[in-house]
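Left out: one protein chain. Kept in place: all the others.
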Amino acid sequence: MKRIAVFTSGGDAPGMNACIRAAVRGAIYHGLEVYGIRRGYNGMITGDIFPMNSQSVSNIVQRGGTMLKSARSKEFMTPEGRKKAYENLMNAGIEGLVAIGGNGTFTGAEVFYNEYEIPTVGCPGTIDNDLYGTDYTIGFDTAVNTSLEAIDKIRDTADSHDRVFFIEVMGRDSGYIAIQSGIGGGAEIVMVPETHTPLKKVVSTLKDGWSRSKSSSIVVVAEGDEEGHAVDIAEKIKNQVADKLDIRVTTLGHIQRGGTPTAYDRILASRLGLGAVEGLIKGYKNVMAGVVNNEMVYTPFIDTIKKPKPIHDDLLRMVHILSM
Amino acid sequence: MKRIAVFTSGGDAPGMNACIRAAVRGAIYHGLEVYGIRRGYNGMITGDIFPMNSQSVSNIVQRGGTMLKSARSKEFMTPEGRKKAYENLMNAGIEGLVAIGGNGTFTGAEVFYNEYEIPTVGCPGTIDNDLYGTDYTIGFDTAVNTSLEAIDKIRDTADSHDRVFFIEVMGRDSGYIAIQSGIGGGAEIVMVPETHTPLKKVVSTLKDGWSRSKSSSIVVVAEGDEEGHAVDIAEKIKNQVADKLDIRVTTLGHIQRGGTPTAYDRILASRLGLGAVEGLIKGYKNVMAGVVNNEMVYTPFIDTIKKPKPIHDDLLRMVHILSM
Amino acid sequence: MKRIAVFTSGGDAPGMNACIRAAVRGAIYHGLEVYGIRRGYNGMITGDIFPMNSQSVSNIVQRGGTMLKSARSKEFMTPEGRKKAYENLMNAGIEGLVAIGGNGTFTGAEVFYNEYEIPTVGCPGTIDNDLYGTDYTIGFDTAVNTSLEAIDKIRDTADSHDRVFFIEVMGRDSGYIAIQSGIGGGAEIVMVPETHTPLKKVVSTLKDGWSRSKSSSIVVVAEGDEEGHAVDIAEKIKNQVADKLDIRVTTLGHIQRGGTPTAYDRILASRLGLGAVEGLIKGYKNVMAGVVNNEMVYTPFIDTIKKPKPIHDDLLRMVHILSM
Partner (left out) sequence: MKRIAVFTSGGDAPGMNACIRAAVRGAIYHGLEVYGIRRGYNGMITGDIFPMNSQSVSNIVQRGGTMLKSARSKEFMTPEGRKKAYENLMNAGIEGLVAIGGNGTFTGAEVFYNEYEIPTVGCPGTIDNDLYGTDYTIGFDTAVNTSLEAIDKIRDTADSHDRVFFIEVMGRDSGYIAIQSGIGGGAEIVMVPETHTPLKKVVSTLKDGWSRSKSSSIVVVAEGDEEGHAVDIAEKIKNQVADKLDIRVTTLGHIQRGGTPTAYDRILASRLGLGAVEGLIKGYKNVMAGVVNNEMVYTPFIDTIKKPKPIHDDLLRMVHILSM
């Protein structure tokens, strides 16, 4: 292998730039040439492929977003799109790919390999931490800290006004952000897709708190909770507690995707970017580089996509114990 | 005057604690006794009035929210409510009040004085900066910086995905937060209640940017803009730009009210808390302490409530010039 | 076991409050009574021991420092001091201890047990991450992020002025903070006690960078590096590069110990506080609760104190590869 390319795809996540940097410098360190592709699979199709060197990635380790930009590509889902992508990669002499993204990205790489045999090693870049094969994904720690800062701010107001706040955080299929920012933020209740929290239970917990003269409460809701969005849940229970509790709702939204990455994310991203390049060199293909129990592991895309990643029991039971 | 009381009322704002601290220690410094009242006018009515000393306000200068809590009081709007409040103040021997809040707070104090002749000096505590008689209100600088941090984060994502983001910030009647966070955040457009920005203009500016290959744009919208909420505005123009631009909306919400106050807010709040106490000592009543051109001034409540507070022309025209 | 007590000892670390909270609420959850001891072993000797309940630890999860205060106790090193401590604990009916601190704390607990048979379970509370038996210690992640923010700020100046900055971070015996903040901050060189970086190598790396027209460089130095403090190292090499490089030195100092704990530290601290209480209930004594590979483990104090905790090879070699 002489020349590889790096790209980011799917939703952006803080730390992607640190990962790009590590992949680029890791490749150069190991004697490879390295190219960048802009806007993920889109850029493969349009031929937005360019050579990178050590200085291309100077001074980006601390930046949110992705310098290679990201996009979702409908055309890559068609055989014609993939053919164009293949031809552009051939023209540029690319023999291997480092793909930074999530499930959709890896599915695309898998399909692409089956047709054209260009090997890809993936790096898990998504704030949701919903990928099997790595303890944490790039961007997750930053997103949790961003949510936590928001919860800290909202608690100032909740306490000052004796209010109950429902705060919705990201996580369509996964409660990781909710559970961690909920525990960290001292939330009374955390509602996640992984477990069912009946509304009856929410109401009784809030009333209990009120009867123990807990004047304010925080409920953190993952956007994918089976009871619906935070605003819907608040609406449903409002009547049952309205005589006593003043309820407000806030949806944190896109701020969770951005921002300077935390130390954890920068280091994880650096390890994974380097790990992906070294994986390619060792001959891995269609696997995701991950860090499990502090060691680099490579997991087939098919497993990262299909296998569930449960939340540790310790965390689920802590919410209940600590919110007394 | 021998004994005064301090309270916070209306929406909480970062820096209120620094203001309470300064009022309490300023009072003690000048030989007065000082009490705290919890939950604003509500606490006057329920008699939640308690003596404070220098240590009561230790280690709060950096905290968001208000240690005296805040509430809106319907009962204080009735003569019976105000009678109870008066009796409780008399029982506690309170001869003057420091009221930290906004227009509603000051209106209440004015009415109360007309009936019972207890003098109040107000401190402008509201993130909206919509009070005449002071260059800045307590909490405004923190709210602007909180909004700005959110905009910085969202721009990471906007740039990575070539998107247009509509970001709604607080400001029902005032565009101060929007204009300052918009200029600071490098927004392409800022929509505020003070001026009319036709939707046609919004569309053409976004299209212009696109034609100059500006791939991402930020539009900051004050919640009180005459064209509606950010989500409504985005909906209205979506069809006209949808072929080219990918639009997203975020409403920052309650995070703007909380958080550790900035240096500016802590110092302003400290000056105003001390200034209010010294105003009472000098015999002022029914006025708001403010800092105008770096000097302490006292403005009658009636003016702070009724007089408009326009945004400086320099700021309005800067948005246009700098977003090229 | 009916009644236990919690205390913090040694240098404070962000997250200690979250740990206290979890220990207190965990104890109550499991039907135990729980007391607090102020100022560590000092408070045992002076009898500063008081009952705590669920509300004692409200609204502290986000605060730096320790609400139970900390101190180093010379008197506890004497048999007389420990005798007083024992008597006070007996009078208060304390049957088990949760000790949050580092090596000195655990050594004290071990000696104390050998004399008086009061079981202690420890929680690793130290920013240095130098304790065997846990992947991370409470406060480490926050300290790394604090150092990283400082490095990010200093790089602004280094870049603007084409300077080389030597930045000293904490770590008397351990390079953990240095290596993580160095990798995260994109440092060119990281000097840690665990490996020897000859000054000749430092000079040649800096000169190499300069010859590749790298205009600014960051060198992170752990305070316990064998070549001395950052200021000494800078002094030693100054003459060898002075014609080309403008060198500055900064020592981060005590800011690394304080601040709002990160999500990681709050969650880790919560798990460990709860884990310590559950360890006591299960009959553990003279062990430290730790999280290794995401599972709770209990390690004898003697091992946490004596066994080395090496830095992962991946991290050591990354510095070199990524700083190209």
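The first chain written gets the first letter, and so on, giving A, B and C; residue counts start at 1 in each chain.
Methods note: a contact is a pair of C-beta atoms (placed from the backbone, for glycine too) under 8 Å apart; a residue touches a chain by one contact, two chains touch by 3 or more.
Being a predicted model, the structure only gives us computed values, none of them experimental.
Note that of B:9, B:66, B:88 or B:260, the residue touching the chain absent from this view is B:260. Looking at C:107, C:205, C:250 or C:294, the residue that reaches the missing chain in the full complex is C:250. Interface with the hidden chain, as seen from chain C, comprises residues 8, 12, 14, 16, 39, 63-66, 69-71, 146, 149-150, 152-157, 159-162, 165, 248, 250-255, 257-259.
Where chain B meets the missing chain, the touching residues are 18, 21-22, 25-26, 28-29, 54, 59, 61-62, 135, 141, 144-145, 148, 152, 155, 159, 180-181, 183-186, 212, 214, 260, 262-264, 266-267, 270-271, 274, 293-294, 296, 312, 314-315, 318, 321-322, 324.
Here is the rule we go by: only the chains that are shown with their structure count from here on.
Rounded to whole angstrom, the centroid-to-centroid distance between chain A and chain C, based on C-alpha atoms, equals 28 Å.
With centres defined as mean CA coordinates, chain B is found 35 Å away from chain A.
Residues of chain C found to touch two or more other chains are absent.
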